[in-house]
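One structure, as structure tokens, below. Some questions next.
Moving on, here comes chain A:
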Amino acid sequence: MIRFPESMSAGAALLAEIERRSGQQVSACYQCGRCTSTCVAAFAFDYPPHTLMRLLQVGMVREVLASRAAQLCLDCMTCSTRCPMEIDVAGVIETAKLVADEAGLKDTERDLRLLRRAFLSNVRRHGRLHEASLLIWFNFRTHNFMNDIKLVPLVLRKKNFHIFPPRIKNRRQMLRIFQEINRGGKG
Partner candidate 1 sequence: MSVYSYFPGCSLKSGATEYDRSFRLVADCFGIGLDELEDWNCCGASPAPHHWGGDLGILLPARNLHIAGASHDGIVAPCAGCFNRLKYAQHELSRNDDLRRRTGQALGQPVHYQTDVLNLVQLLNREIDPEDLARRARGRLSGMTLGTYYGCVLVRPPQIVRYDDPANPVKMEPLLKAAGATIPYFPFKTECCGSYMGLARKEIVLRASRRIIEVALECGVDALVTVCPLCYQNLDLRQRQINDVYGTDYHLPVLYLTQALGLALGFSPEELGIEAHAVNRPPSAL
Partner candidate 2 sequence: MTEPTTRIIGFLCNWCSYAGADMAGMSRMRQPAGVRIIRVPCSGRVDPLLVLRAFQEGADGVLVSGCHPGDCHYGSGNYFARRRLELLKRMLPALGINPERFHYTRVSATEGARWAEVVSAITERVKNANDND
């Protein structure tokens, strides 16, 4: 049950933070559902995009932060370009995702978080991404060894395909960038 005004005041600070960082006004949403209508990932969400907006409006911000939807959103911005109220829905969800990370809510969609982290540590180490090693690493972590393995020969057909990770030269600078980000806060 939603209890007003408790729910509103409980979520007020977090909502204000999300609105400030995303630059969006959540109260402008009139629940038309257009964002949801063409979201390609919504079928896998626990709450569809318009419901995320509603939960924020009624102060149930924690539900949004802990939602699978916030993690699964592709940030494809389809919803944002179609919202009749010109709300950057993707931006709101994106911000919720960042706030959730900072709040240490790490239980949902662990695989996805792992993958994103793996990608970035790959970049941190090499400066560039190496798709094959990422795939293998990810499959090991998720114990799903056959995931996409059939694609590998298809990729190997391509000319100039690098078996070994490419590396950039100025890796010191790369590290500094990551250090700077960590210093900037929340890491």
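Per the selection procedure, all candidates are chains of the complex that A comes from, given by their letters.
Simple rule for what comes next: a contact is a pair of C-beta atoms (placed from the backbone, for glycine too) under 8 Å apart; a residue touches a chain by one contact, two chains touch by 3 or more; residues count from 1.
The structure displayed is predicted, hence computed values, not measured ones.
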- Query: Touching chain A in this complex, which is it: 1 or 2?
  - Reply: 1
- Message: Help me check something: in the complex, which residues belonging to chain A touch candidate 1?
- Response: 38, 40-41, 43-44, 72, 74-78, 80-81, 88, 94, 97-98, 101-102, 109, 111-112, 115-117, 119-120, 123, 127-132, 134-135, 138, 142, 147-148, 150-151, 154-155, 157-162, 166, 168-170, 173-174, 176-182, 184-187
